[in-house]
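Removed: one protein chain of the complex. Kept in place: all other protein chains.
Right after this comes chain A.
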Amino acid sequence: MESKVAYENDLNLKATELRLGLPGTDYSEEQALFSARNNKRPLPDTNEKCGSKGCTDAPHAGNETAPSTKTQIVGWPPIRSYRKNNLQPKKTEPEAAGIYVKVSMDGAPYLRKIDLRIYKGYPELLQALENMFKFTIGEYSEREGYKGSEYVPTYEDKDGDWMLVGDVPWDMFMSSCKRLRIMKGSEARGLGCGI
């Protein structure tokens, strides 16, 4: 059996390996998962077939455990190729393919763009901004805004007003934020002092 290490140095071929039959010992947790919901009867004579063949669509059917849930079997499910090609990831969320907003930081030579949708809330967003621009944001409090840092994250909302990031619920923020600006210095302090 190939060792797991060998595969990890590879292009993770194991994930796309086409196999059928005994997956070996590598996917133990998936095996457990699969056998828990799979009461197949073990079949005789399966072991000698599978061996090192790579089992593209070789037997076998029916071992104690099915192929790992991550592997694909050739030609299964039986769908014609033209139909697979047709299944372009449709805009299942039509208008919200991604909320990209510009982020500027005072003093930085160019702007960045981020997709607000990938963050679950303010902490992730702020962390991401910190990483992106290599700075630290202070601690937020409703009364005093961001304390403990020169930088204050602000955003322009739909009405064109510059607001402090963090005041409104995350969802409301996502739908109203048009752009972000990380203010620095005295300007920041003006906003940060909570008007």
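Just so it is clear, a residue touches a chain if its C-beta (ideal position, glycine included) is under 8 Å from a C-beta of that chain, and two chains touch if they have at least 3 such contacts; residues count from 1.
FYI, contacts and distances are computed from a predicted model.
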### Message
Missing chain, UniProt name, options "F-box domain-containing protein", "DNA replication complex GINS protein PSF1", "Transmembrane and coiled-coil domain-containing protein 6" or "Trafficking protein particle complex subunit": which is it?
### Response
"F-box domain-containing protein"
#### Entry: Hidden partner chain, residues of chain A it touches
20, 37-41, 43-46, 49, 53-54, 56-62, 66-67, 69-70, 72-84, 86-87, 90-92, 94
